[in-house]
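Handing you a structure now.
The full complex has more chains than appear here; those shown keep their coordinates.
A and B label the chains in the order they appear, each numbered from 1.
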Amino acid sequence: MSRFDIVMHYSYSAIMFIGAVTFFIWSQKPRGVSKGEYIIAMIIPLWSGTAYLSIALGQGVLQEPDQTIYFARYLDWVVTTPLLLLALALTAMFYEPKKDKALIGGLITADVFMILTGLIADFSNDTLKYVWYGLGIAALLIVLYIIWYPLRKMAAKSGDGLKRHYRRMAAYLTSFWVLYPTAWVLGPSGVGAFEEVMEITAFIVLPILSKLGFTLLDLKGLRELRT
Amino acid sequence: MSRFDIVMHYSYSAIMFIGAVTFFIWSQKPRGVSKGEYIIAMIIPLWSGTAYLSIALGQGVLQEPDQTIYFARYLDWVVTTPLLLLALALTAMFYEPKKDKALIGGLITADVFMILTGLIADFSNDTLKYVWYGLGIAALLIVLYIIWYPLRKMAAKSGDGLKRHYRRMAAYLTSFWVLYPTAWVLGPSGVGAFEEVMEITAFIVLPILSKLGFTLLDLKGLRELRT
């Protein structure tokens, strides 16, 4: 890895750490948002920051002859994407006293499946790569279906404030999540249409927006609902 | 792998996929059966079909000098067997408003332990193989104990309809599950008394019956209970 990559990954870890501290401070004045949401908000950046730190230290990367595999990214995603979806689902069920565990379970299973197919695709060649990639896309469609149908309906039942907030968060999440498979397939894991430098920038900037940005807006919206 | 094996594994994946679609269609008219049961019923064949697809593609297999290890089978089992047991446990607790999480947790832990010992046994030699195999059998006995004692008692408390349905499902599951360690020990993973062709047939036919067959009968029974 170049100096540029290493510096980028360290900076990412530092930013995530600052994010976690911010959410800890917020959690001291919860304003009607449950402790669970703050705990999720803190775990996401701490886990992700550590995964990127392992890349910066040179341990979370595999140098293959014709490709560099950043497997620590999958280790990051396999924990943080379920938590992001859990946060979104809890937002949809904000006023329900009993959360719908079956739906959350289905959502998370589809998501973990998606990340695993990405990992397998990264270790596969040629056509095989795209078989796995295609299965991952199918899983992403299931995730988006659950977000936009059953979950949206739940949020809509709970009054206008939550309805609007949920719709905004779901749109935010969707617009970033579709960029991941795009960056993946254009970058060195896929057809290699873009340089490694651009790919790395994408995988630094995107997660900051889709982790810290998402969580920040979500918590802010929920905190304001009660006022 | 021979052409025969590959075709078998592709067909299996196709059948599982059709199964998942069937359960999705059923779920649109739930007839008193909770969404959770349908979600479980869909995840099982989708996950298993993907695992067998990876075998067909030549990625889920390890060619050792003196043995072929189908490790993707364990990846299949480690997710689908807990879900099958969860489905059975939820059947037993069909009318209870609060599910007994401790019992479900114990059941699933014993089951995952059983699958892991099988995986380790497959990678071990001689006597060691049978130490692990024996521990797996012990875990299977614990699973069967939980199914036939505490769970059966719960189902029996909830009226005759459920009692009869539960007993039938438990018997169905038990009779197939004991065939797995039998096929395993007779096949190339064990003493090699049967040919690889027979072993593969066993591991194609058995799971269709113990996954799709089981789930189909279970859902059908539960749907009829309410009428």
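Please note the rule applied: contacts are C-beta pairs under 8 Å (C-beta built on N, C-alpha and C of every residue); 3 or more make two chains touch, one makes a residue touch a chain.
Because the structure is predicted, anything quoted here is derived from the model rather than measured.
Colleague: Whole complex: how many copies, 2 being shown?
Modeller: Every protein chain is the same sequence, and the full complex holds 3 of them.
We take it that only the chains that are shown with their structure count from here on.
Colleague: Report the inter-centroid distance (CA atoms only) between chain A and chain B in whole Å.
Modeller: So the centre of chain A lies 31 Å away from the centre of chain B.
Colleague: Write out the stretch or stretches of chain B touching chain A in their complex.
Modeller: Of all residues in chain B, those touching chain A are 34-37, 39-40, 42-43, 46-47, 50, 53-54, 57, 59.
Colleague: Hey, which residues of chain A end up touching chain B in the complex?
Modeller: Counting only chain A, the residues touching chain B are 100-103, 105-106, 109, 113, 120, 124, 128, 131, 135.
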